[in-house]
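Heads up, the thing below is written out as structure tokens.
With one protein chain withheld, the remaining protein chains of the complex are depicted in position.
Lettered A, B and C in written order, each chain numbered from 1.
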């Protein structure tokens, strides 16, 4: 099981407060907890690498890709975003975290704006709606994130295949916080918590959910090409 | 209720057999039967018109857009396709017919390849799965299309919100032939029958379904712009 | 369009505070605002009537049934509940309000316990997730109910076909407050607001939603019997 964690890795280098939370970058912290699962091989990739670290070689050997981006969505090359979309269509799993809702990759796959309401500095309570979903394994009925950015409805996404978590915010909003989608052969999980200013990826429940999601998104098959066959009739003559 | 019917209008000018079926173009035949509903105002637009006939003025006064395209998908300007996508996100209804599955507009909205199996010259039986859906009003439990192009699974689309019709093909294939989706505020209906060589849009059941779909896709509201607001908290202090 | 409003009509006769809110019963208040739509013919039925007012004659001439019950679910005759279920299966629309989540009728149709968290005396904010759904026509992006009973997740229902509204509660909970389902040929809308102690059915937005839901649930067809046909093959020989 090969997981690649992509992070734009900008805030952590430009903002002291964020650096204090994630000194080696958000990707490093995610890699750390995922790496404790001995069956997962983790790699990381960042915006400033050639091809943003998502070369053909890397992508073609990735089973599940994790995506974190925020202030530099526009700097992601269109060609790379399309290559990721195409790899998902061929079967690769994709976990989109927090502000990744506005990434090129996610918007290409959703077909919508992925807009939402937002506000810094709120408090969130995550409610689990599907306790027997693999992504919810070991997660309590509800848990609190003492500080989290508010993301509120209407979240402009297509109807999710499944809603696993709903978010409640102290400021008065609600959010479909954990949703699954299928696009092509690929399985996608969007998970809202993860603001860069707060130590969200140090939270044990969050770690459990992301790890579960990686296993859930693992493909049976990834095909080599996408085509539109013109077969002979199976029946008749 | 303002409906705009877009047709690439190529086959009907270049192929005598197709011209024989649709002498004034597929759009003209669809306009004809939709026009019998006195509450619908119909316009048509084609590829060869400036901006493919989809100027801001036309789009901004369209409640529901119907799309038929096949051999000239690539000739549709990217900017026009994105403008249509954006208008759907703001609330406009969209009916995508037959080979429109591979149109830029539909693929932008689905995020998938929309690939499928295909074969000319088959016979189809359409089964209704949701008799109380508005789109199925007055449609029998099943009906036959003596000649239709085969479109078979796996149809590479996201999970539809609703499957209204399933198609059976004499050659051995099945197809999710009538599906609804929501993208942004817009409602979308994809309907598979409609190959240019056969008189599909003269069929009474097909006409009923397309007319029903137009009414179903009619928006409550179309917003002027798409944004991602940053509101103050409703609660707390 | 024939709508029958069923109310157990117990609280309003036994509790002075509730009587003060609904002197003629909740059903009377719902009938009042629905009756302002000149195309709707309204009847009411209550627990204490013979067959709870749901005789064959009444049910067979009902297009959409509204159900409010709370403290007397057990007093509803099993045979009547099954008759309602069967009529829904044949195509009748059903609107289940508030504490009707635990009615025999709703539980028979859902197959689940329909359990939830609950607490008296909270404050709710309703968020609209699907502004272009017919049930949301004319409803704002969010509105407040100053006093409402808290109903919280996990709400033990099958995956809804559509989630139209989400509820936020001041006490910290969230709820899938407005959901649609299809069962048999019938369309079902569950809507959470409506506690007997508060003047919920005098709220303009609530009235709009219930009225919209009635029109949405109106069937194309209601069949006379449910059967499992053994047809001859359509193809082959």
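Assume contacts are C-beta pairs under 8 Å (C-beta built on N, C-alpha and C of every residue); 3 or more make two chains touch, one makes a residue touch a chain.
A quick note: this is a predicted structure, and the numbers were derived from the prediction, not measured.
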_Using the document's contact rule, name the residues of subunit A that touch the chain not shown here._
91, 125, 130-134, 136-138, 142, 161-162, 170, 182, 185-187, 219-221, 234-235
*Mind pulling the subunit B residues that touch the left-out chain?*
125, 127-129, 131, 141, 152-154, 159, 162-163, 166-169, 172-174, 176
*Using the touch rule from the top, list residues of subunit C that touch the missing partner.*
85, 89, 102, 108-113, 115-119, 122, 150, 152, 156, 158-159, 161, 170-173, 181-184, 226-236
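Everything below uses one rule, namely that only the chains that are shown with their structure count from here on.
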*Would you pick out the chains that touch subunit B and also touch subunit C?*
A
_Could you work out how far the Cα centre of subunit A sits from that of subunit B, in whole Å?_
31
*asked:* Counting only Cα atoms for the centres, state how far subunit A is from subunit C in Å.
replied: 37
_Among all residues of subunit C, which ones touch two or more of the remaining chains?_
125, 131, 162
